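Our next item is chain A:
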Amino acid sequence: MKSWKINGALDADGAPITLLIENGILVETLSTSAFTEINAQGLTVLPGLVDLHTHVREPGREDSETVLTGSQSAVAGGFTAISAMPNTLPVADTAGVVEQVFRLGESHGLCDVFPIGAVTVGQAGEQLAELSAMNQSEAKVRIFSDDGHCVADPLVMRRALEYVKTFDGIIAQHAQDPRLTENAQMNEGEVSARLGLKGWPAVAEEAIIARDVLLAEHVDSRLHICHLTTAGGVEIIRSAKKRGVKVTAEVTPHHLLLTDVEAESYDPVFKVNPPLRTATDVMALREGLADGTIDIVATDHAPHPHEAKDCEWSAAAFGMVGLETAFSICYLTMVESGLMTLATLIDRMSTKPASIARYQDHGQLKVGRPANLLLVDLEARWTVERSELHSKSKNTPFNGMELPAVIEKTFHNGALVYDRRGM
Partner candidate 1 sequence: MSLILNAGEINRALRRISHEILEKNHGSAEILLLGIPTRGVVLSQRIASAITEIEESDVALGTLDITMYRDDLRMRPPRALLPTQIPAGGIDGKHVVLVDDVFFSGRTIRAALDALNELGRPKSVQLAVLIDRGHRELPIRADFVGKNIPTAKAESVRVHLQELDGDESVVIEGRSQL
Partner candidate 2 sequence: MAKLSDASVKKFPTLRGRTVVNLFFEDSTRTRISFEAAAKRLSADVINFSAKGSSLSKGESLKDTALTLQAMGADAVIIRHGSSGAPHQLARQRWMSGAVINAGDGTHEHPTQALLDAFTIRRHLKENNGDLNGVRVAIVGDVLHSRVARSNVLLLKKLGAEVVLVAPPTLLPVGVESWKVKVSYSIDDVISDVDVVMMLRVQRERMDDLFFPTEREYSRNFGLNFERIQSMKEKAIVMHPGPMNRGLEISADGADSARSVIVEQVANGVSVRMAVLYLLLGGATSRDLASQIGALS
C-alpha cells in the first residue's frame, strides 16, 4: 500500500492542513520515507462525500449502469461511499442479492457500495422482506427502502418502522400516493395546465410525509424521507423535528436548482420522479437545507439508456444522473449564493449522511480513521459535457452548463481511486 503526504491544501474552514496517509489510514507521522508527496496548493481537502440514494442498476439493468461504472462515476464526483437502491432485477429483498451487490463493490475497490434493502418483497408493498436477514448478512444493511415505489399501505409502513428498531435500522420512504399520481408526468400547476401533461400534485408527496411522520412518532422509530421536493414537505419536517420526531430528510441537487418550467421544452431529460417543482419550492428547499431541517443532500443518481429518453415525454423514463455534478451544483446553489458555508455543505454531503447510516469510516478527516477524502479546486470552473461522464448513461439535465468546483483527486481507504489528470 502506498503512503502519501498531501501538502498545501486548505480544509473546509479555510485553514491550511497537511495530511499523512499510511496503510490506508490517516496518521500523525509517517513511519516510512517512501511516500508520494502531493502538492495541493490552491486545493481544498474534504472528507469523501457520502450518497444515501444511488441507483446502480446491477443486477438486471446493466445496460444503463453497473456497480463498476457507478463506482467510477461516484469517485469522479468525490464520493467515497454510495448506497445502492434495491429496485434492481431481481429486487434486493434477500440477503443473497444484497451480498452480491456488496461484494461487487468491494471487488472493484473504488468506493464503498452499501446496499439498501427493499422494505417489502418485490417492492410490491404487501409483505415485509427479510429485513433482519439482510441486516445480518455481510452487507450489514441498515437502511431499507422501496424507492421507485411508495410504501402506501399505512399498516405495512407501521410494521416496518417498528420492526427495524431491533437493529437501529431506518425506513427510507419514497413519498408518492399512488392514487393521486396515476400516470402523472410532471408537477401539477400552471405549467402542466398549459403543456397538457398530467399533473403530479404536491399533496401526493406531502400527505404521505405527514402520515409517516406521525407513524414514526407513534412507534418511536427512525424515518428518513427520500428526495424532498416541496415547501409544504419542508414545513411538515420542520414541525415534526421540533416535536422530537426521529425523522431525517434528503434533497437532491437538481431539486435545488431546476423548476417545472424546464418541461416547456418537452425534453424528457427533465422528467424525474419526484418531479421538478416551482421556484417557491426551490427556495424553501434551499432554506431547509441551510437551517438543517433537511439533513443531507442525496443524488438519486438514476441512469437510463439513450432510448429511454429519446422519445416523447409521456413514453420516457423518469430520472437523472447526478453523481458527477452533485458537488458543483450544491456549491453553486448553496455556498456561492451565500446560504451556507463550505463547512456546513460538507456536513450535509459527508458527515451527516455517514452519521445517519452509521458508516463509520466516512464523514470526517480524523487521525486513526481510514483516508476517505477528496481534493477539489474551488476556484476552477468546468463545463458539463455529457459524453465525458464516467457513468454509462448520459441523462444529465446540466449538459452544457458551466459549473464551479473541479474535483482533482479522490482517495478511498488511502488509495488514489480518481485523478482527473491521470485517468
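Throughout what follows, a contact is a pair of C-beta atoms (placed from the backbone, for glycine too) under 8 Å apart; a residue touches a chain by one contact, two chains touch by 3 or more; residues count from 1.
Candidates were picked such that all candidates are chains of the complex that A comes from, given by their letters.
From a predicted model like this one, the values you see are computed outputs, not experimental measurements.
Colleague: Which single candidate from 1 or 2 touches chain A in this complex?
Modeller: For chain A, the touching partner among the candidates is 2.
Colleague: How about chain A: which of its residues touch candidate 2 in the complex?
Modeller: Residue list for chain A touching candidate 2: 188-199, 201, 265-267, 307-308, 310-316.
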